[in-house]
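Complex shown without one protein chain; remaining protein chains in place.
Moving on to subunit A:
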Amino acid sequence: MSTSTTKILKQAMNIISTIRSSYSTATAVSISRHCEDFTGTPPPVNLLTENELFFADTVRKFSKDVVKPLVREMDKYSKMSPIVTQGVFENGLMGVHVPEEYGGSGSSFFNAMIVIEELAKTDPSVSAMVGIHNTLPVSMIIDYGTEEQKLKYLPRLCSDSLASFCISESGAGSDAFALKTIAKRDGDHFLISGTKMWITNSGEAQVFVVFANADPSQKYKGITCFIVERSADGLTVDKEEDKLGIRASSTCQVHFDNVRVHKSAILGEYGKGYKYAIECLNAGRIAIGAQMIGLAQGCFDQTIPYLQQREQFGQRLIDFQGLQHQIAQARTEIEAARLLVYNAARMKEYGIPYVREAAMAKLFASQVATSTSAQCVKWLGGVGFTKEFPAEKFYRDAMIGEIYEGTSNIQLNTIAKLIDNEYKWKN
């Protein structure tokens, strides 16, 4: 084969991979058809299998019986009830897609999204605790852990130990890789020093997946991921943040003061932490989308019955056309958001590139959660403004959706960049 032919082939392959990495819908469909070897029409994305329906039903029952009676108290005191924490572990909600041999449910990423959505319909705080545990630290260990690490940590994380994902810092929020936490090599060990902020689950977590720069001269390419036990000397967790929403979900600063860890605590490869973080956070965005559609649906579900009962001017509130149109619009937006989230989750499951879809799902679902919960407060009128009705709590909880795991502007940046890539090759 001549050099020029090889060159042309290489260019062609680059173009194909760039187009694929721009995640156009056409590409996604062709890949998914190829993956599944579909001969007929693929099923609707929101058509759940018997098993998925079973998961949803089980979590719904758990939420109704165990979580719902404790929601207001947990919100008031900013404290997750031990009954709930124990319940999510006992019912297998903390290792949804962990293989059975490591003590998990052995299910799928999509089922994890269903769990997150269902929990959020009752309490987005519980959904945040379960969702972040499953999709960030636990997923990291499944994907990048050594066999030894998997055997050591996964059974615990499925049965009784909460985990945290430590990447954000005061100066590294949206700009995640500007992190200042360092891991200084000391023989076969590393000394981790720095402070992490806004760390979900950190109040109760027993295991921390920590991103630190082991070689600042390499900039982001020095970022390495470590598994650190809560019992490690020099690790301290600050007091809980007093938050607007998802108050029962613990959020604290975590300080590392020369925390000594053995090199065997490195998760994945040295210097590859930035890659892992990107991968993991992309999946995490789908999970936030799932949480937000659950929140929107839960708020909507608890508002409509009131509008059917409350009468003004001789008719039910739901009979006023002005209100009907708003309700129909909100429900349509929830459904559209759900389709985006489910589609992104299915794509991840089929091994199809999903970065754009994840960003869109997270962006839109969080916007819908904010708008739906705000509307519900207004539809309820005076009672919606009180803590007697759950709408105000859903409204407060919704605010975080457009902030954590990549703000709405970060999602828009990602989507725009991918659109730019996509159209470069179309002209």
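Couple of notes before you dig in:
What we mean here is this: contacts are C-beta pairs under 8 Å (C-beta built on N, C-alpha and C of every residue); 3 or more make two chains touch, one makes a residue touch a chain; residues count from 1.
Following the convention adopted for this analysis, contacts and distances are computed from a predicted model.
Looking at the choices "Electron transfer flavoprotein subunit beta", "F-actin-capping protein subunit alpha", "Mediator of RNA polymerase II transcription subunit 20" or "tRNA (34-2'-O)-methyltransferase regulator WDR6", the name in the UniProt record of the chain not drawn here is "Electron transfer flavoprotein subunit beta". Residue in contact with the omitted chain (choice from A:Gly92, A:Gly222, A:Gly298 or A:Pro353): A:Gly92.
Note that of A:Met74, A:Val115, A:Leu157 or A:Ala212, the residue touching the chain absent from this view is A:Val115. By the touch definition given at the top, subunit A reaches the unshown chain through residues 50-51, 54-55, 57-58, 61-62, 90-93, 95-96, 100, 104-107, 111, 115.
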